Every structure is written in structure tokens, then in C-alpha cells.
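This is the structure, below, for whatever I ask next.
Other chains of the complex are left out, but the ones given are in their true place.
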Amino acid sequence: MVLDSSGFGIIGGDRRQLALAESIAADGFRVLACGFENAEFTGQVQKADLQETTEVCDKLLLPLPVTADGRTLKAEFAQKQIPLNDTLAQQLKGHMIFGGKVARALQACPQMADLQIRDYSVREDFAVRNAAVTAEGAIAYAMREYAGTINGSRCLIAGAGRIGSQLAPRLRALGADVTATYRRAVTAAHIEAMGCHALPVEKLAQGGSYEIIFNTVPAEIFTDSVLAAFACGTLLIDLSSAPGGVDMVAAGKHGIRALHAFALPAKVAPRTAGEIIKQTVYQMMKE
Amino acid sequence: MVLDSSGFGIIGGDRRQLALAESIAADGFRVLACGFENAEFTGQVQKADLQETTEVCDKLLLPLPVTADGRTLKAEFAQKQIPLNDTLAQQLKGHMIFGGKVARALQACPQMADLQIRDYSVREDFAVRNAAVTAEGAIAYAMREYAGTINGSRCLIAGAGRIGSQLAPRLRALGADVTATYRRAVTAAHIEAMGCHALPVEKLAQGGSYEIIFNTVPAEIFTDSVLAAFACGTLLIDLSSAPGGVDMVAAGKHGIRALHAFALPAKVAPRTAGEIIKQTVYQMMKE
């Protein structure tokens, strides 16, 4: 890989960016981290303020998402927050900048529009790698919440997209009997090729006997009438992004234990999630 | 499924169409088979000539490919061949017709252009289902040709598309250490999500230590210089369609045992291959 050596500045973030900083440093690059006053790094990462970071580093990595509140950079380990404003935009200027969910930040701080921040979070390779982490996190979540074992259980996955198609073979490999829903015939083909059962999504309303249901569809498909068709006591883990695909009130009414499991990569495997950001950014620099 | 009951005519084909006819009959439909004089059916399939078949049946299923020689319908079990000509085109007229690799037949017999034959072989769901069969067939082929076991072997898959992405997890599940090549970053993400190693295709020329190589890329990527980088005695199974992706002469020169494994679904699992045609045709009728 041809990468010049002037250094990477990591500005803000959570445990993923902490791991990201350490991982880039372990590759032999100089890394400055700003907004990590309360964090401890194990590797050769140098804490710095915004000015030093932007002076020393020509490549700057913003968090995922760049902003959570629309006013400041996401920075869980910062002592004082970094506002999204002219000053920030001014200091970032002239750098090669990467960030996640950039659109939301631009809306909140239009001054950043000229910075040409490159968004790693919209790339398909990033999404696929994160889906693998989410699939594993979903299994950890199910193992913790379900009173039985995955082995020998009947699992239903609503949606066999990026996450569902990675969750299905893992559950099956652990000994579950796995059914996944599909809309398109090609998805049914993929599901069956993995040794799982394919169920047309329109038959979801007929219910069935499952111990664990995973929802990956970001639309409210688990409505009152659909939930009524599943057995009382079923565990339903919603992996779709907020607001999720489950009518939580109806779930309660029908005795379905429905739980949201949002943002699993950051929670269950921040180190791998940080690695994925690094891999994606390196890849973007090569392209 | 809403299917009327006037019957399916199976006209020509190989063991897949034989299985297809039996499977449709087993679903309760009337099935007439033409061009199967030398075949024996176990189910309720009625042998008939072309005229009776087209009179009785409103749905006609042509083989895959419709024609192999450009002059007659493919019909391995026929006593006398069915020529692609005006007579045939005339008799097929007015039916709902399905066939595989239709373009080739239209080129050979332009009179069939008006028949609006629907091609099941160009659909993605058909391709994915067949890729699963091919992946399994490739494993059977490797088991037969390789003097060791898949378990404990190092396998390289060139190309992680439809076939490669189904072959990789199967080999790994059987105990192999699996590497697959990629061109696009997203493919690398998919490969690694399956617990396999991702190798940029441009590094293929560096060779490596593998017992079995599977090629799925339909372009000559295993050139003389690439082959030179692999160990003498390596088994190379070419799964790509003819003319294949391997310089067979160079392979011989470098002591690589290169073998073509074309058209695996028809050979290793005609029954499943027939089922897949049925599933696809049923699906097309629903859409």
C-alpha cells in the first residue's frame, strides 16, 4: 500500500475510534487523537488538541456518525465537546477527511459542505463487513436473552439482506433450524442454498412455531395482527435501525418478548468495528 | 399457486427434463412428454408426439439449451430428432412457452422469434440455484480427483461470484483452509465474513501453496506465467464455462493437473437441476 507518512488525525468518536487509532498506529503510522482526553491508549497514539492534530496530520478521520446531536462532534471520551461551527470547518480545511453518516452533519453545519468529507459509511464493503459484526452480535444477544440454546431451536429471520444472509448460516451452524423470509425469488434461492427454509414474506402473517425471531427489515412488518399469529413467549429481536420494525405495544399485548438491539457493532465488537473503518478508509485511499 | 390444469408439455431435453416432467406430474398436473421415446418415466407422465403434446398442453417447456447443434431441439432421449424449422414454429404458436438459452435458438431459427419464448435460464434466481448445484458438484469432482481429503487441504477459489461464494463456505465446512480472490472491495468483505481469506486477484501471479484450485472466472486468468507460480502437482478444476479460464497447455508444462468440469448440474444432480427449472417456471407463471 502506498501511503505517505505524515500522519492520521482521529477527531472524536467512541470505542471504535479508540481501537481505530491504535490499529493505525500499529501499522506504523503517526497518529494524533483529539477529543480523547478521558481515554487511555495502549499503543503509540498521541493525544493532542484540534489545532495540533490538524497541523500535523493531513488525513483526518471523523467519527461514525460525525455528529449525534447535530451541534457537536460525537466524542464520548472528550472532556469538552467540539462544536460543529465555522472554527471547526476552518481548521479542517485543506485536509483529506473521512467520516461516517456525513449527510446528517452537513445538514447541521452547512459550512462543512466545502470540505469534501468522504463518507466511509455509505460504501457497500463497509456495510457488508458491519453486517458480519451485527450478525455475530445478534447471536450473542439471543444467547443472553433466550433461556434455551440456539442448538435445537427454531429461528425465523425476517429479511435475508446483508444482515439476514449472514445471520442465517451462523445460526444454522450452531444447530438451529432456520427459516428466512423473502420478497424476491432470487432471495429464496440464496436462502435455500444455505440449507435454510425460505418463506414468502406475505406468509409471515400466518405465524408459526419459532423460539426466536430476528427482524432485519426496517419497516413495521411485525404489526399487531402479525404478532398475534406467533406463540406467546416467543423472543423477538429487532435488528433493524430505529424506529425498528416491531409494534412494541402490540408485542407486549400478545406476550411476545420484543427487544431492540440497535448499533450492535459499536457495542459488541468495537475493536473489529474500528478495524472495519480502517480497512475501508485504506481502501478509499487506494481507489 | 394459481395454475390452471390444462397440462404441461415437455418437449425434448436430457435427464433434467425427464426429472422435470416427473416432478410436475407429481404436483398433480397432466404432463405430456415429446422426444422421450427412449426414456422411462416412473411417474404419471404420458409420452406423446409433437402434435398431441401441443394440442393437449397450453404450457410448453423447451430444454436447456433449446438447441445444442443449431439445427434440432436438444432431445437426448428422442428416437428421431425434432428439427428447428417452420413446422415446429407453427406447432408451438399460441402457447405459453419456456426455454433455456433461447437466444441461441432464435439465431438458428428466426421463425421462432414470434413465439415469445420466455427464457428461464437468464434469471438470477435460476442462476443462484444452479450455482448451489455447481458448488456441490465441484466438491464431488474434487473429492474424486484429489488423492487427499478436502479436510485439512488448502483450497484457492479464483472468483467469488455466484459459484465461488457458494463453494467457499462448503469447502470450509468440510475442514479446508479457503482463500478466494476478489476484484472489488465488497467481495473481499463477503469472503472474510465467511471465515475465508481474501486475496486481491492481482496477487494470483504470486502463486502460493494450495492443494486444490477452483477457477470460476470465465476469462483466461490462469496464463502461463500465473501457472508457473503454483506448485507442480496442484489440482486445478476449471468450473468456468467453455472455453474456460486456464491455458491447458501451459498447465501441463508446469505439472498442474488442470481439468475442465463443465455443465455440472446436469451431470451430478439432474433431479435437482430439473427441480430448479420447475421452480423457476412456476415462479415466472406467478409473476
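Order of writing sets the labels: A and B. Residues in every chain begin at 1.
FYI, a residue touches a chain if its C-beta (ideal position, glycine included) is under 8 Å from a C-beta of that chain, and two chains touch if they have at least 3 such contacts.
All of these numbers come straight from a predicted model, not from anything done at the bench.
Asks: Taking the 2 displayed chains as a starting point, can you state how many identical chains form the whole complex?
Replies: Copies in the complete complex: 4.
Here, only the chains that are shown with their structure count from here on.
Asks: What's the distance between the Cα centroids of chain A and chain B, rounded to whole Å?
Replies: Between these chains, centre-to-centre, one finds 37 Å.
Asks: Under the definition above, what is the set of chain B residues touching chain A in their complex?
Replies: Listed in rising order, the residues of chain B that touch chain A are 123-126, 128-129, 131-132, 166, 169, 173, 184-186, 188-190, 192-194, 280, 283, 287.
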